[in-house]
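Only one protein chain is missing from this complex, and each of the others stays in its spot.
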Amino acid sequence: MEYDLIVNSEKTLVEAKIQDREITLQKEEKPLTASFERVSDHQILLNINGTQLNAYVGGGKDVKTIIIDGRTYYIRDADSLAQAPAGKKGFKGGAKTVCAPMPAMVISILAKEGQMVEKGQKLVIVSAMKMETSLFAPFDGKVTKINAKEGDKVMPTDILVDIEQKKEPAEETNE
Amino acid sequence: MEYDLIVNSEKTLVEAKIQDREITLQKEEKPLTASFERVSDHQILLNINGTQLNAYVGGGKDVKTIIIDGRTYYIRDADSLAQAPAGKKGFKGGAKTVCAPMPAMVISILAKEGQMVEKGQKLVIVSAMKMETSLFAPFDGKVTKINAKEGDKVMPTDILVDIEQKKEPAEETNE
Amino acid sequence: MFKKILIANRGEIAVRVMNTCKDMGIKTVAVYSEADSKAAHVLFADEAVLLGPSEPAQSYLNMDKVIKAARDTGAVAIHPGYGFLSENHEFAKRCEQEGIVFIGPSSDVIRDLGDKITSRKIMKKGNVPVTPGLLGSETDIAILYQVADEIGYPVLVKATAGGGGKGIRVVNAKDELEEAVASASREAQNAFGNSEVYIEKFFTRARHVEFQVLADDFGNTIHLYERECSVQRRHQKIIEETPCLVLTDELRKEMGQAAVRAAKAASYKNAGTVEFLLDENNRFYFLEINTRLQVEHPITEMTLGLDLVRHQIEIAAGNPLSLKQEDIHPRGHSIECRIYAEDPENGFMPSPGKITFLKEPSGPGIRNDAGVYQGVEVPVDYDPILSKLVTYAETRDQAIAKMIKALKDYIVLGVKTPMSFLCDVLESKAFKEGQVFTDFIDVHFSDWKSNAEMIDAAVIAYIADELAGRAAPALNAKQTGVPTPWETLGNWKMTKVG
Partner (left out) sequence: MFKKILIANRGEIAVRVMNTCKDMGIKTVAVYSEADSKAAHVLFADEAVLLGPSEPAQSYLNMDKVIKAARDTGAVAIHPGYGFLSENHEFAKRCEQEGIVFIGPSSDVIRDLGDKITSRKIMKKGNVPVTPGLLGSETDIAILYQVADEIGYPVLVKATAGGGGKGIRVVNAKDELEEAVASASREAQNAFGNSEVYIEKFFTRARHVEFQVLADDFGNTIHLYERECSVQRRHQKIIEETPCLVLTDELRKEMGQAAVRAAKAASYKNAGTVEFLLDENNRFYFLEINTRLQVEHPITEMTLGLDLVRHQIEIAAGNPLSLKQEDIHPRGHSIECRIYAEDPENGFMPSPGKITFLKEPSGPGIRNDAGVYQGVEVPVDYDPILSKLVTYAETRDQAIAKMIKALKDYIVLGVKTPMSFLCDVLESKAFKEGQVFTDFIDVHFSDWKSNAEMIDAAVIAYIADELAGRAAPALNAKQTGVPTPWETLGNWKMTKVG
């Protein structure tokens, strides 16, 4: 079976053979075979060449969070991503908005509609969990719309600033 | 609402008024009101006259296991008990069988079919978790059937010995 | 240092040993039976080897399979934990022959001390006082009757092998002796693969006080002070503490020296425990040396701030002891409660099943060495210990209060546990005053029933649970300690079973 995955932002094409409780990844060097057993809803015991690893798995259909040996991996199906609405697609390339990173309060808006901004320029300061956090422009461009004002409470998906990119880089289509 | 409950083997008739997240027990002395909030599948936070208690609840439709302040309570609906098949009814009174207490191995059978036995007489020795456990006759009576032999692996609901009671005591019907 | 260690055990002690291995950067190999394929110790290990069916003889007690597992995985040493093969001198011998380091004393020492008779002889020679009793195992019931008469009832029928309260019967009168011998032999055979028994004097009001010892290959032998283990049920310790209340500084010193003498007399190496009986007149008698890690070793670790398993491994690796007697200064007070899947209202009968919910206590001064997790099945085939709950505090009263709090905050659904029983014991006047003898439970708690003082709250919780439905489907009622018909049948006379 073929999996078109995005692992920690990296696109990864995986060819996997699945037999009962065994998964074989077709690697360039040599195939990697692992057996697995579900321990609980969030724990899967892997056995790779005799070595056991406990994988803790969270998240849902969209993205899975996987913790192994103290490290966290975020894996999603690239196909499901392709089907996502355009506005929220920016996960990998071509972001065109500045969103709130978490539930927060807007402390200060440092740009105006119509203003030209440079990549890395500070646009918004928000405060959450008693800490101030700055949001920066992702590229050179023109602020087309500002959707928040000082004092607003904002949520992670809220788009605070729309920016029209100055010059579109080549879209990464087949990375 | 009326609840006909069996709490730790004691029949308890409870008259309860239920309002949203508040339960009032009609007690002889004075009513007892408690508010409650579910914390998780197995935890309910009770508030009785300002004092909080965490109740941990396990079990299913038949019997609930409830742990409060380090003590365990077993509560079941008496009505559901009445509907149970006769052979498994003996929870409170009139047991007529000797069952295995847990998954175990039969070490020794100390009675024969047709034998008269006295209450407290040792009938079966089983072994489980590396410990030997004896099963005794619940009353004076006659062994009508023995359903296990030495070396058998037995399960909790397995009836090992059937006994016909010598003299039936008055059945507790309205305790 | 060893690269990889196989832990020839299961449950909490296997996890405990693996914890230290991981601290030391040593890879761990678990072994397991079919009943334990998802056990905590299996999940915690770097590698795991299936030994065979659940029967101990075909898995955890099977030397060939354990040795093969070590060979196959390249484990250079084996830690036996307690129970199973831990005090089996043949197994230690096998390891020696195969060039695998057995983490414990040499096979000869285990053989000598594992045989309670030989060990009594060694101790006598080493100037350590022993209890009156038989000097050899005996199958002839006539001789047993005779010796019992000589030392006087009550006597103890005791398996010469093993420990952990198995293969032991108290005999109060002549007519109980024969059945006790048969039963103890059978249990010993099942537990240790050796049915031999002997008899010795039984002290009804005695304390069980043991001393931890450590000895290396370079002649350094030290003791790590005492543990009071008098609170027992079915001859198995359930509450242990250190320090022991009744020891004066002089007596403590005297017993500590006797413990070191005992270890030296036996040419002991690695960690061991010298068990003494302390009678009401503060006379002490050597009982035995446990040639392995004790269940209750954590309380010593708490008051001394050290890791006994680490020292076991260091010694086994041939390193000299890094501790000196004069540097060992216990501090504060520590208590351990053994948490079994058992029913204290029914003779502490084991209560196997699936743990449907688990909330472990935590916080300052609380340690819980657990061998289970939420969702695991506690199998019927083995000793039903779930964890060792340990508290530490500046004083005994504080350690007791902390233990009671921890027990109330330790929630296990799916199997029965002794939490409320242990709370009542710890809260009792007798325990608080330190009036603990080996007959403590029989005297004070023989007909113990859980106090049901919060029935109203429980009823409210029942109704609330009905009203505020759970997200998950109802669980299997069979697994949750439901009273079943047999509960009205049995009188579980476990402590005095004939």
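To keep things simple, chains are lettered A, B and C as they appear, and every chain counts its residues starting from 1.
As a working rule, a residue touches a chain if its C-beta (ideal position, glycine included) is under 8 Å from a C-beta of that chain, and two chains touch if they have at least 3 such contacts.
None of the values given here were measured: they were computed from a predicted structure.
The chain not displayed here makes contact, within the full complex, with A, B, C.
Between the chain not shown and the residues B:10, B:37 or B:150, the one that touches is B:37.
When the missing chain is restored to the complex, the residue among C:298, C:352, C:379 or C:418 that touches it is C:298. Touching the chain that is not shown, out of C:307, C:442 or C:466: C:307 (per the contact rule at the top).
Residues of subunit A that touch the chain left out of the display are 3, 5, 7-9, 12, 14, 16, 18, 23, 25, 27, 32, 34, 36-38, 41-42, 44, 46, 48, 53, 55-76, 88, 90-92, 95, 97-104, 107, 120, 127-138, 156-157. By the touch criterion stated above, the residues of subunit B touching the omitted chain are 37, 39-40, 43, 45, 50-52, 54. Counting over the whole complex, subunit C has residues 15-16, 19-20, 22-25, 298, 301, 305-307, 309-310, 331-332, 360, 362-370, 392-394, 398, 401-402, 405, 472 touching the chain that is not drawn.
One rule holds in what follows: only the chains that are shown with their structure count from here on.
When chain centres are defined as mean Cα coordinates, A lies farthest from subunit C. For the pair subunit B and subunit C, the distance between C-alpha centroids works out to 31 Å. One simple way to say how far apart two chains are is to compare their mean CA positions; for subunit A and subunit C this gives 50 Å.
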